[in-house]
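Okay, handing you the structure first.
Left out: one protein chain. Kept in place: all the others.
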Amino acid sequence: MPDNKTIDNFKDAVADIPNGASIMIGGFGGAGGQPTRLMLALRDLGVNDLTIIGNVAGISATTHYGWREGPDDPKPVDQGMFFASNQASKIICSFPVPGTTNPLSEIEKAWRDGKAEVEIVPQGTLIEQIRAAGAGIPAFYTPTGVGTSVAEGKEIREFQGRTYLLEQALPGDYAFIRAQKADTHGNLQYVGTSRAFGPAMATAAKITIAEVDEIVEPGGIDAERVGTLGAYVDRIVQRKAGDPYP
Amino acid sequence: MPDNKTIDNFKDAVADIPNGASIMIGGFGGAGGQPTRLMLALRDLGVNDLTIIGNVAGISATTHYGWREGPDDPKPVDQGMFFASNQASKIICSFPVPGTTNPLSEIEKAWRDGKAEVEIVPQGTLIEQIRAAGAGIPAFYTPTGVGTSVAEGKEIREFQGRTYLLEQALPGDYAFIRAQKADTHGNLQYVGTSRAFGPAMATAAKITIAEVDEIVEPGGIDAERVGTLGAYVDRIVQRKAGDPYP
Amino acid sequence: MTTDPAPRLSRTDIARRAALDLPDGGIVNLGIGIPALCSNLLPEGVELRYHAENGILGFSEMDTKLDGDPNIMDAGGNFPKLVPGMAFFDSVESFGLIRGGHIDVTVLGGLQVSGKGDLANWMIPKRGIGSIGGGMDLATNAKRVIVAMEHTTRDNKPKIVNQCSFPLTAPNCVDDIITDIAVIKVKTQGLFLMEAAQGWSPEDVQAITEPELNVSDNFKPFQTA
Partner (left out) sequence: MTTDPAPRLSRTDIARRAALDLPDGGIVNLGIGIPALCSNLLPEGVELRYHAENGILGFSEMDTKLDGDPNIMDAGGNFPKLVPGMAFFDSVESFGLIRGGHIDVTVLGGLQVSGKGDLANWMIPKRGIGSIGGGMDLATNAKRVIVAMEHTTRDNKPKIVNQCSFPLTAPNCVDDIITDIAVIKVKTQGLFLMEAAQGWSPEDVQAITEPELNVSDNFKPFQTA
């Protein structure tokens, strides 16, 4: 009997998320690949003490980063919403601060007010930590960050005459993934640059929830075009047609 | 000016391989994904003291493993050819020995005669070592092999209460990759289960050579279907139409 | 040498019993030998997503033809039937799936299993060379490891032993042992005899098993459906 991972609406899809959960948010930053409806549902759920894990984080609302600027396009939303609402106490990300000429983001404001911890990780290390968590690798060495503040408190080791840092796997409780298509088994298909952090996060979270434009029967995604295996996906939710968010 | 990585024939594609080189051979084992024409060209080149890196290795010729058995299908060839010809002195692989009821492979014969070293690595560790070499990771920890002979002489370490082994990256001098389609920039498209070790090996070798059925102009492979980036591929050679080898 | 109290079951029977333990909708990897036979012996209505190391997930049945497409195979070199919802991927992804603990059940063959659940199945010491393949990754990392094998060697020596003398595939990894005479569960407290073949008493099974068997409170005849 094939299972069907479809959940009827975004509210139900996030309903079991408890206070203190860590939430991975897929995509790269910007509208493409952002699971915006899942994020809004989590905000409406009202849980708190969340740790958010993302890449570019919280700069779109103030800078329009990664969002279209056509006349009919909606105002950008981003991970800053969880800091504006005091739901999140920590973010682990690579790019939370825009240039000096931009207004402060909600994340930077929360950090300045001492309400949120911000852990800034090199992007390649962050994605590799997430990938490692999903792939059963507890730790790995990387050259990135050697000789910088990123290396503070971490093991340093030489291999073949070059110096590396030990970095550890980063799992999550939940992953919110945005994809263009899902089949009912949870196989996901992505388009263009929207995948970014999504596929690795799907492997690294205890519960992976995908927000998609379209849900099809098994076989509706070409076996050569599955970007995330259904094995990693627990719930899928279809967006409403004509949703103004990309 | 876009480059064109096409080489006219298999002989020229392997002509610069020196004695003592390490050669990664893509695919999984069996006909699907095996770069058979590149392997035959290397055998004909006659260099020696080679180290072969592969997965299932050398068992097809005696067991027919992974080869079709239709009436018109050719007799299987495999990595054993380099051991039968005394060109290879070492193989690093996961599966070089068939069941006891099968005839001895050329690799096992060479090993019994003391002419070849055989290093047997768990398959997941082998592919991760190759992936690590291509991705700038010098070493990583894995649970696989702990408490077995694979762990001998290796660092053991606990993370979150579980025990892991330290394994190191495995680069190669050359990688032979089989794909179904290439564009002139070297982007490769694979079909079905033929990719296996190919994509990771392409990233891990100094020189990657792809044997393909078809070479197309850039754009002839969908940007969503590139299995190996042209960035990793140095040479591509097209097989003759109607080649009896799969 | 003692005489068997009743016939032992066939390799197909072992596989059929193992197939009963495979969870509907689960992601399952079958080793070569007896385990591979499971795929065509599932109970009515059960559908699995088979994974094979060479980069395929979601197939459910094998084709018996010998001239299939060599680009669509399983790790044993057989040709899976194409079904909707399948996916192809490379070996990095394939072993991320295994090592990351995303395989629900693996059924593996065994040369020896110890009372602690150590598994040895990749090398016969006197040959001096063997094939690890994906077995170590599967045994170490699958959520559940079932070993399907004959209960003894051809000369009736126990394969379920106090301590493996053959090189280990992984220590302390086996959850269930299904043989041609018994079903045994490996727990931290020891081995529990869950089922025995028709005509075999717990004492009969114990006689060709090295570690002590605890007879389960739910001990029952070998299940066939």
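Per-chain numbering from 1; labels A, B and C assigned in written order.
Please note the rule applied: a contact is a pair of C-beta atoms (placed from the backbone, for glycine too) under 8 Å apart; a residue touches a chain by one contact, two chains touch by 3 or more.
These numbers were taken from a predicted model, which means no experiment stands behind them.
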Which displayed chains the unshown chain touches: A, B
Among B:I53, B:A110 or B:I137, the residue in touch with the chain that has been omitted: B:I137
Identified contact with the non-displayed chain, of A:V56, A:L170 or A:I236: A:V56
Given A:V121, A:A139 or A:A231, the one touching the chain that is not displayed: A:V121
Sole residue of B:D78, B:E167, B:D183 or B:E211 that reaches the chain not shown, by the stated touch rule: B:D183
On chain B, residues whose C-beta touches the chain left out of the figure: 1-3, 131, 133-137, 183, 185, 187, 203, 217-220, 223-224, 226, 229-232
Residues from chain A at the interface with the omitted partner, ascending: 28, 30-33, 55-56, 65-70, 73, 94-98, 100, 108, 111, 118, 120-125, 127-128, 131, 142-150, 180, 190-200, 227, 246
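Operating definition for what follows: only the chains that are shown with their structure count from here on.
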Rounded Å distance between chain B and chain C, as computed from the means of their C-alpha atoms: 29
Cα-centroid distance, chain A relative to chain C, in whole angstrom: 38
Numbers and ranges of chain B residues touching at least 2 other chains: 128, 142-143, 191-192
Residues within chain C bordering two or more other chains: 88-89, 95, 98-99, 141
